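The other protein chains are all here in position, but one chain of the complex has been omitted.
Chain nomenclature is as follows: A, B and C, assigned in order of appearance, with residue numbering initiated at 1 for each chain independently.
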Amino acid sequence: MAVSGPAVRLLGEDFSPTDELAAFTAAHPEAGGIVSFLGQVRCEGGVQAVEALELKHYAAMTLPGMEALAATTAKRWALDGLLIVHRFGVMRPGDPIVLVAAAARHRRDAFAAADFAMDHLKSQSWFWKREKTAAGWRWIEPRADDHRDLARWL
Amino acid sequence: MAVSGPAVRLLGEDFSPTDELAAFTAAHPEAGGIVSFLGQVRCEGGVQAVEALELKHYAAMTLPGMEALAATTAKRWALDGLLIVHRFGVMRPGDPIVLVAAAARHRRDAFAAADFAMDHLKSQSWFWKREKTAAGWRWIEPRADDHRDLARWL
Amino acid sequence: MPAKLVFLGRLEDIAGMGELAVTPAPLELVLAALDPALAVELLGERVRMALNGSLLSDNEAVVLAEGDELAFLPPVSGG
Partner (left out) sequence: MPAKLVFLGRLEDIAGMGELAVTPAPLELVLAALDPALAVELLGERVRMALNGSLLSDNEAVVLAEGDELAFLPPVSGG
C-alpha cells in the first residue's frame, strides 16, 4: 500500500499530461479508480481565437496555496493519492494548463476530490490570466460560474 | 472543430489507458477540459486478495447497451467527445477494466458526463463479474452503493 | 432449426453450460424438460429474460420459435 502525501508541482515549462498520468497510475496499483482532469488552452478559429495565454503567479503564495488545497482535499476524501500539476507563464493553443488526478479505492471519492480541487484551483488559487487574441493582450476577470462552482462545496 | 459521435469499444484483450487517453486528447484540441476515469483491478495483499477477475458479457446486449448509454450521455451534456472502453474476459491485478473520457468546453459538463457514464456502466451494463481469491472463484453480487449512485441522476 | 437458451453469470455455472439448444415450444414446456434445480434458478425473482437481445417485461408469456435466443440474466455486477 503506497502511503504518500499529495504531489503538487508548479511549472514554468510545458509538461506531458500523458507521462504524468501514466506515472501516477503506475504508482497507485492499489487504487480501484483514478479520476483525472486535464485543462488545456483551447484551439479555436475566428477573430476571437486565443493565440496565447499567460498565467502569472506570486511565488510567496501560489505554490503554498496549492499545497494547502491539496492537503485539504486529501483530508476530506479517502484517497490513495493526489496529483496537482499547474503551469505558469506563456502557453499556446493545445498546451496543457493544469492536471489533477485522484486515486481512490472508491470511485466516488476520486471523482469528488478531483472536482473539488479543480473548483478551488480555478477560483481560489493565486493565478492571474491574460489572453492574447487578434485584438492584443487582455486580462481575464473571474467568471461568475467559478464562484457558483465553489459554493457547491460549502 | 471535431464533430464525432461517442466512441465505444468492448475489448477481450488488454489495452493501454495511457495510449487511449493520449489519442482522445489529441483528437480534441478544441476542448478546454478532459475528465477521465480509469478503473483497474486492485493490487492487494492478504488472503482475501483478488488473484484474477473475470467479466462475462452477452454479445446480443452488452455492446448495444454501452452504445445506448454513450448516446444518452452525449445528449445530456454539451460534449466535444466521449470515449468508453471496457474489458471483458479474465484480468489480473493492475489490469485496466474500464476507461471513460469526456471532453468538453466547460469543466462541469466533462465531470458530470464521466461520472454519469461510470455510474450507469457499473450498475446497468450487462456484465457479470467473478473474482478469484485463495478460496477460489466467486460471483460478485451488485453492491447497494451502485444503486445509490445511480439514483443521483434521477 | 432449434431455439437456444443462454445462461449468463452464475447461471452458467449452475447449468454447467453457457448455451443449450432446445426444441421450439412455449417456455413452460421448455423449462419442464430441464433439471428442476436449474429451472428454479432460471425463474428466480431477480433473473430477467431477453428474447433475441430485447428485455422482456415480467410475466410476459414466451413461446420460443425456430432460431429464437432466450437469455437468462441474473443481476449485473460490472466494471
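Note that in this section a residue touches a chain if its C-beta (ideal position, glycine included) is under 8 Å from a C-beta of that chain, and two chains touch if they have at least 3 such contacts.
Quantities reported herein were computed from a predicted structural model and do not represent experimental measurements.
Interchain touches from the omitted chain, evaluated on the whole complex, reach A. Where chain A meets the omitted chain, the residues involved are 39, 55-56, 58, 60-61, 64, 86, 97-98, 118, 121-130, 139-143.
As a working rule, only the chains that are shown with their structure count from here on.
Distance between chain B and chain C, defined via averaged C-alpha coordinates, is recorded as 27 Å.
Computed from the mean C-alpha positions, the centre of chain A lies at a distance of 50 Å from the centre of chain C. In whole angstrom, the spacing between the mean C-alpha positions of chain A and chain B is 23.
Shared interface positions of chain B, defined as residues touching 2 or more other chains, are 39, 118, 122. Counting partners per residue, chain C has no residue that reaches two or more other chains.
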